[in-house]
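Missing here: one protein chain of the complex. Every other protein chain is in place.
In order of appearance the chains are A, B and C, and numbering begins at 1 in each one.
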Amino acid sequence: MQEFLQQMVNGLSLGAIYALIALGYTMVYGIIMLINFAHGDILMVGAYIGFFSVVVLGTNIFVAMAIAMIACAVLGVVIEKVAYRPLRNSTRIAALITAIGVSFFLEYTTIFFLTPNQRVYPAEAFPVTNYDVMGITLSSKDIFVFISAVVLMVILQYIIKRTKTGKAMRAVSLDKEAAMLMGISVDKTISITFAIGSALAAAAGVMIGVYYNSINPLMGIIPGLKAFVAAVLGGIGIIPGAMVGGFLMGILETLVSGYGSSLYRDAVAFGVLIIILLIKPTGLFGKNTGEKV
Amino acid sequence: MSVMIIEHLHKSFGGLSAVLDFNAYLEEQELIGLIGPNGAGKTTVFNLITGVYKPDEGTIRFAGQNITGLPPYEICSRGIARTFQNIRLFKDLTVLDNVRIALHKDVQYPLLSAVFRSPGFFKGEADIRKEADEFLEIFNLADKRDEIASNLPYGEQRRLEIARALATHPRLLILDEPAAGMNPQETAELMELIRSIRQQFNLTILLIEHDMSLVMGVCERIYVLDYGQIIAEGSPEEIRNNKRVIEAYLGEEVS
Amino acid sequence: MRIRRKVSMLVLMLFMLSIVAGCSQGGDNGAAQQEGDTIKVGINTELSGPVASYGSNAANGALLAIEEINAAGGVLGKQLDPLSRDCKSIPDEAMSVSAALVGEKIVAQIGPLTSGNVAGSTPVMMENQIPLLAPAATAVNVTVDEKTNKVRDFIFRVCYRDSDQGQRMANFALEDLNVKNAAIYGSTSDDYATGLAKYFKEEFTSKGGTIVAEEGFVNGDKDFRATLTKIKSADPEFIYVPGYYTEVAVLIKQAREMGITCPIGGGDGWDSPDMVSVAGAEALNNTYFTNHYSVEDPDPAIQSFVEAYKAKYNKLPDSFAALGYDAARLLADAIERAGEADPVKVKEALEATKDFPGITGTMSIDENHNPVKNIVVIEYKDGNLISR
Partner (left out) sequence: MQKTQHFKPVQFIIEVGILVVIFTLVQYLISAGLLNQYYQINLASICINIILAVSLNLINGFTGQLSLGHAGFMAVGAYASVIMTTYMELPFIVGIIAACLAAALAGFIIGVPTLRLRGDYLAIATLGFGEIIRVVLQNIDYVNGPAGIMGISKLSTWPWLFGSVVITILVIVNLVNSSYGRAIISVREDEVAAELMGVNTTKYKVLAFVVGAMFAGLAGALYAHYFYIIKPETFNFMKSFDILVMVVLGGLGSTTGAIIAAIFITVLTAALQSFPAIRMILYAVILVTVMIYRPQGLMGNRELGRRTFGRLWGDKK
């Protein structure tokens, strides 16, 4: 039982990170139907910016995270403007290939300037304390990751449900043309969506840096892929789906490594995804929108 | 003899009944109209017959066999073909290919023959081409055979859709608002066309139409649907004078 | 329409350009104009893809060595001309790069790093009779064909094999640490780590030890706690963690955080200045790994290498950098001994290597083209590396 609870704690912090990344995927998908494969690499850039602001500027981790989020928000907007906007009326698969290109570009530009070697988040950036709660080890990092992720998700929910921007985002994702006729600036709304999604990825990047200490230019690929799977699991384009999918993915992975065989962990994660899709072809929260004939 | 018998058909979407206890029969080579106000469930009935939706209850018998719940391609191969309210051509393909795809289900050569280009393939293709040309001829589309379907004017797209449906060799042809968006002259031509293809191909035709002149002009018998239920059935004359029908339509107009 | 045509032209031109570039690349088959004044050395390493950091560090090491050699007057009075290429961490690309380098008349090739990519490059080198020096390919079958037991004539390495390392650690655990049982938790995504695990297990069990748990992780993993929880409940006296520092450092840190206190061992993949900064000095106490050298070794040759590397690349050299450096220096030495820059003669000189003073140990090449050198077991003690 204790072991199980420990696994759940591990799974929840991992899941919180996946959920944050998955949110960015799902928001961008919801609004322009693009699988933004460069999303994981924005996370990487965020992790590096966080790293440099701790090491060079000497900020504390929260300020570093804020700086990374702002910088990546700008980066996300620029990427959308330069690479995705010209393709908005093209096929989605062309945009997908462009996203793969952008992903390579971010990875290898970083490698070019910063070498492919990993960097280490300084230990003093975030002092670790372990709490022993009924035999379960709770690290201050777990708490940091979990709480910041939840806070960011609550803020996101607020923005989407309560603010004008959020309403505009929902409107654009439902029907771009109608939104435009209602006086909503579609371009601006899409930019904001990229900004928010990228900022969340940056936050996740800094969290990964703090949580696992080391960062490298290719660090975004695997979490990016996993988060994408999580977003699809929840029903891509659906915000609560991404959160649930992220947590589910995190917990599932920890349980498979903990009780099954860690050798097959990735296979099992994908296997579960496929089984869920076969039962619910549009993900857990997806509506089965039967085509109108 | 009835070519199709529909009994107690029921379909609801999320608790809302779209079709409720629908009963109907279609006689061989009859031309039947299905009318009713907007949202009465006419297209849903078509979708149930052609297998796009699975009915919740009820049976559909066609040519003596129960076809309820079969997949659409299976229903098509039993001899039911249709057109769509908002045209659904293969719009990036040529006019000819649109018709040839419909001819595919009766393709005469096996897959391997296509891959290895055996003599059977060339003969089969020639036959398909010949037959497709015949259909295009009938619908006056022969000289447009290499045009991309979406480049055709609206009326011709409608005609192509009917040609494509006919190419599946149906016994029952279902037309969903074939005259929608047509001008009176085009509509008149269409009426003529519908009559003549029924003759030529021994068809039973079921159509939904808003254009009353067309319905009253060509149909021999009419079903009137309102709120998913049949409220009247009879000859055009009977329907014109039916109280409930007038109410349903007037009611609609008033609201 | 006009714009579209222009764009098509642009694309077409790009296409042409790339073909031309492709031609100029492999094309100078008979280009002998430079033959006189320089000796071309191919450096075919992973500069992009998943193991880019190993490849680029080794290439850096090799380039540093070549720079130093050239500054000291070169080899046989000629300058070495390093041709550095990227093999994308894919075997087929490694083969294509090798063929391109062969077309440029290299005298030998350094790299690639991983055994799989060396294997991709091997047939080309064998066919053209040009020596390949693998800095860090540790799989046993890199230099010997396992089926026929024949040595691959032109393939050499400057690192020791997986079997050597795995066996060394097994013996160290049994004899020096006095443990009776062990758990294995290594990377499963590369042959290097699975090789180490395999030979460790063989040696450990054949000498009376028992393996109580066997788990694996995948490169790129960041979270090991689930499996560690499982291993903890098996209560091993020793955990063998073959893999690279990128994962291992995090793994050890998490293990210690979870209260796993037993000794932990690993291989040369652990070697990196980042180990201490990621895992923390305290977590690394009571951990041991087999290695090629230690940056903290007071040996003057090592210290001057470390200084030079730091000066040039602004970071500490890891094992890959040291092995790349040694590979380039051994090659220069062999060319010197061969008396001329002829691949076959260089190969013979390499085979005859005896007591070459590398910074990863003094090495002689044995009949299987493996270096004979000491395997150091290094212990972490409060963040310092202590040779055992």
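Brief remarks follow.
The working rule: a residue touches a chain if its C-beta (ideal position, glycine included) is under 8 Å from a C-beta of that chain, and two chains touch if they have at least 3 such contacts.
In this text, all values refer to a predicted model and were calculated from it rather than measured experimentally.
With respect to the full assembly, the chain omitted from this view is in touch with A, B, C.
Interface note for the absent chain: among A:T109, A:T163 or A:S185, the touching residue is A:T109. Residue C:D92 is the one among C:D92, C:E307 or C:D355 that touches the chain not shown.
Interface note for the absent chain: among C:D37, C:E127 or C:E175, the touching residue is C:E127.
As for the chain not pictured, it touches chain A at residues 29, 35, 83, 86-87, 90-91, 93-98, 100-105, 107-109, 111-112, 225, 228-229, 232, 236, 263-264, 266-267, 270-271, 273-274, 277-278, 281-283, 291, 293. Interface with the hidden chain, as seen from chain B, comprises residues 50-52, 71-74, 76-77, 81-82, 84, 88-94, 96-97, 100-105, 107, 109, 111, 114-117, 119, 121-122, 124-126, 128-129, 146, 164-165, 168. Not every partner is drawn; the one left out touches chain C at residues 7-8, 10-11, 14-15, 18-19, 21-22, 25-26, 29, 47-48, 50, 84-86, 88, 90-93, 95-97, 99-100, 102-103, 115-116, 119-120, 122-124, 127-128, 139, 141, 145-147, 188-191, 194-195.
Going forward, only the chains that are shown with their structure count from here on.
Here the chain at the heart of the structure, going by C-alpha means, is A. Distance between chain B and chain C, defined via averaged C-alpha coordinates, is recorded as 70 Å. The distance from the centre of chain A to the centre of chain C, with each centre set as the mean of the Cα atoms, comes to 34 Å. Computed centre separation for the pair chain A/chain B is 48 angstrom, with centres defined by C-alpha atoms.
Touching two or more other chains at once is no residue of chain B.
Not a single residue position of chain C touches two or more of the other chains. The touching residues of chain C, counted against chain A in their complex, run 47-48, 50, 52-53, 55-57, 188, 215-218, 220-227, 229-230, 233, 246, 249-250, 253, 257-259, 274, 277-280, 313, 315. Those residues of chain A that touch chain C in the shared complex are 3, 6-7, 10-11, 14, 108, 111, 115-118, 120, 122-123, 128, 130, 137, 139, 208, 211-214, 216-219, 221-223, 253-259, 261-263, 265-266.
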